[in-house]
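Just passing along the structure, written as structure tokens.
For this depiction, one protein chain was excluded, whereas all remaining protein chains were kept in their positions.
Chain IDs A and B follow the sequence of writing; residue 1 opens each chain.
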Amino acid sequence: MNVHSPADRKSEPDRKGFSRRTAIVTVSDRGARGERKDASGPVLEERLFEEGYQVCFKEVVPDEVEAVSSILKRLSDEEKMALILTTGGTGVAPRDVTPEATLAVLDRTVPGMGEAMRAASLTKTPHAMISRAVAGVRGMTLIVNLPGSPKGAVENLEVLLPALPHALDKIQGDPSECAAMIHEDVRGKDR
Amino acid sequence: MNVHSPADRKSEPDRKGFSRRTAIVTVSDRGARGERKDASGPVLEERLFEEGYQVCFKEVVPDEVEAVSSILKRLSDEEKMALILTTGGTGVAPRDVTPEATLAVLDRTVPGMGEAMRAASLTKTPHAMISRAVAGVRGMTLIVNLPGSPKGAVENLEVLLPALPHALDKIQGDPSECAAMIHEDVRGKDR
Partner (left out) sequence: MNVHSPADRKSEPDRKGFSRRTAIVTVSDRGARGERKDASGPVLEERLFEEGYQVCFKEVVPDEVEAVSSILKRLSDEEKMALILTTGGTGVAPRDVTPEATLAVLDRTVPGMGEAMRAASLTKTPHAMISRAVAGVRGMTLIVNLPGSPKGAVENLEVLLPALPHALDKIQGDPSECAAMIHEDVRGKDR
């Protein structure tokens, strides 16, 4: 059992000094109107805390391109988040616009994250193919869309976790060689 | 043996009342000039009929961006199709422009469908990686590109079929929870 309340939490500093400041943005019309409790945000926060990420911002916004894009810009440019995870609005319903709102603010896309999350989920359900989640970089911030359900959001986060520390370091300008790290990984596996 | 002619066919109505009106667009220069019989259209129609889809439109158009885009727009906006499947023009030959014509009319892309079809085909042939098929939503219509060969088209359709009913319902505004459905699926598998 985790006895810390979010306010008590201090994340482990990254060993190389790179930021792990993280924001969770729940995209939900009903959540934003107060008609539904945000279930995915707290579950994601818990899991991220266990991994040493400092969740310093959580907000619920409606399924509106302008609302989602605005908060992503503010959290990247002003709040200097290292990582922003959205949850919700990635499906094909008429109001699902989180990917479009995200693409509108990304400098560079990272297509492999959406691919990897969908490929992993596809082993569990064919409905995984209609998740339209995207990921990418704005300035020094990595932004990734996760599905709206708590279960789906955490399952997808698990796919990302092994790649996140290196990704965040590189986005923030870590000059170490990717190749070296990847080779270490592979050697590690071969042992 | 199926003894129904297409004219006799009536599709099963979706249990929740959502449309299953389907169009098949064969994209082929030679087909459009009458130099080749459309082989993929009828094979797709047969398979879709078995699954309860009402194929109410079939047409052959040349490999021209404008021709393909126009028919996709008409079938979405005026004919109110729930699903449009194209077959042909997804490769890398100079005249293969179906993905570009499709992207030009989509409101929102669904990248996971192309990914899932290619991943499945890649287990059979490395040539699968040059299929440039895209999928996405225009208004309340799902549009998906399939390859041109009858065999390839049906194999790719098989990948989509388990995800289609839920996708079409959501696109048409079904307010039920994705999460619930997906959890049912997963529980179903666990049994």
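Everything that follows uses one rule, which is that a residue touches a chain if its C-beta (ideal position, glycine included) is under 8 Å from a C-beta of that chain, and two chains touch if they have at least 3 such contacts.
Because the structure is a prediction, the values reported are computed rather than measured.
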* Hidden-chain contact residue, picked from the options B:D38, B:D63 or B:E115 -> B:E115
* Can you work out which residue in A:A32, A:M129, A:L142 or A:L157 touches the chain that's missing from view? => A:L142
* Structure fact -> Listed in rising order, the subunit B residues that touch the chain left out are 91-94, 96-97, 99-100, 111, 114-115, 118-119, 122, 124-132, 147-152
* Could you list which residues of subunit A touch the chain missing from the display? => 108-113, 115-116, 119, 137, 140, 142, 160, 162-163, 166-167, 170-171, 173-174, 177-179, 181-183, 185-186, 189
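We take it that only the chains that are shown with their structure count from here on.
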* **Gap in Å, rounded to a whole number, between the CA centres of subunit B and subunit A** => 31
